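Every protein chain except one is present and positioned as in the full complex.
Up next is subunit A:
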Amino acid sequence: MAAREAAMSGMAAVRATLYNVLMRRNSVYVTTCVVSSYALTNVYLKGTDSLWKSINKGKSWEEVQARLPEKEEEDDD
(Lines give C-alpha, C1' and ligand atoms only; values in the text may rest on other atoms or scores of the structure.)
Protein backbone atom coordinates (compact mmCIF):
# COMPACT_ATOMS: atom_id res chain seq x y z
CA MET A 1 0.00 0.00 0.00
CA ALA A 2 2.59 2.53 1.13
CA ALA A 3 4.71 1.66 -1.83
CA ARG A 4 1.89 2.38 -4.25
CA GLU A 5 1.30 5.77 -2.68
CA ALA A 6 4.97 6.58 -2.77
CA ALA A 7 4.82 6.23 -6.51
CA MET A 8 2.06 8.82 -6.76
CA SER A 9 2.57 12.54 -7.02
CA GLY A 10 2.31 14.58 -3.79
CA MET A 11 -1.34 15.61 -3.76
CA ALA A 12 -2.62 12.29 -5.00
CA ALA A 13 -0.63 10.49 -2.32
CA VAL A 14 -2.11 12.68 0.40
CA ARG A 15 -5.59 12.00 -0.87
CA ALA A 16 -5.02 8.30 -1.14
CA THR A 17 -3.67 8.21 2.41
CA LEU A 18 -6.63 10.21 3.71
CA TYR A 19 -8.96 7.87 1.95
CA ASN A 20 -7.28 4.76 3.27
CA VAL A 21 -6.95 5.99 6.83
CA LEU A 22 -10.19 7.87 7.39
CA MET A 23 -12.79 6.88 4.84
CA ARG A 24 -12.43 3.26 3.95
CA ARG A 25 -14.44 1.96 6.88
CA ASN A 26 -17.76 3.59 7.58
CA SER A 27 -17.34 3.42 11.35
CA VAL A 28 -14.03 5.26 11.12
CA TYR A 29 -15.47 7.73 8.65
CA VAL A 30 -18.44 8.68 10.83
CA THR A 31 -16.23 8.97 13.89
CA THR A 32 -13.90 11.23 11.94
CA CYS A 33 -16.82 13.45 10.94
CA VAL A 34 -18.11 13.76 14.48
CA VAL A 35 -14.75 14.31 16.14
CA SER A 36 -13.44 16.74 13.53
CA SER A 37 -16.63 18.79 13.48
CA TYR A 38 -16.39 19.11 17.23
CA ALA A 39 -12.78 20.19 17.02
CA LEU A 40 -13.33 22.57 14.12
CA THR A 41 -16.32 24.18 15.80
CA ASN A 42 -14.20 24.84 18.86
CA VAL A 43 -11.42 26.35 16.83
CA TYR A 44 -13.83 28.42 14.79
CA LEU A 45 -15.69 29.74 17.82
CA LYS A 46 -12.41 30.61 19.52
CA GLY A 47 -11.46 32.54 16.42
CA THR A 48 -14.72 34.49 16.11
CA ASP A 49 -14.66 35.11 19.85
CA SER A 50 -11.25 36.71 19.78
CA LEU A 51 -12.23 38.71 16.68
CA TRP A 52 -15.33 39.91 18.55
CA LYS A 53 -13.24 40.82 21.58
CA SER A 54 -10.72 42.75 19.56
CA ILE A 55 -13.46 44.68 17.75
CA ASN A 56 -15.16 45.55 21.03
CA LYS A 57 -12.08 46.11 23.10
CA GLY A 58 -12.74 47.87 26.41
CA LYS A 59 -16.53 47.71 26.21
CA SER A 60 -17.31 44.33 27.74
CA TRP A 61 -18.49 44.05 31.32
CA GLU A 62 -15.46 41.95 32.25
CA GLU A 63 -13.12 44.72 31.17
CA VAL A 64 -15.25 47.46 32.69
CA GLN A 65 -15.44 45.58 35.96
CA ALA A 66 -11.69 45.21 36.03
CA ARG A 67 -11.40 48.98 35.77
CA LEU A 68 -13.35 49.74 38.96
CA PRO A 69 -11.52 48.34 41.95
CA GLU A 70 -11.80 51.44 44.17
CA LYS A 71 -15.59 51.30 44.38
CA GLU A 72 -15.68 47.83 45.87
CA GLU A 73 -13.42 48.91 48.72
CA GLU A 74 -15.71 51.82 49.53
CA ASP A 75 -18.69 49.51 49.54
CA ASP A 76 -17.18 47.22 52.11
CA ASP A 77 -17.28 49.74 54.93
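Going forward, a contact is a pair of C-beta atoms (placed from the backbone, for glycine too) under 8 Å apart; a residue touches a chain by one contact, two chains touch by 3 or more; residues count from 1.
Basically, contacts and distances are computed from a predicted model.
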| item | value |
| --- | --- |
| From "GTP-binding protein YPT52", "Distal membrane-arm assembly complex protein 2", "Cytochrome c domain-containing protein" or "Uracil-5--methyltransferase TRM9", the hidden chain's UniProt protein name | "Cytochrome c domain-containing protein" |
| Missing-chain contacts mapped onto subunit A | 44-45, 48, 51-52, 54-61, 63-65, 67-68, 71, 75 |
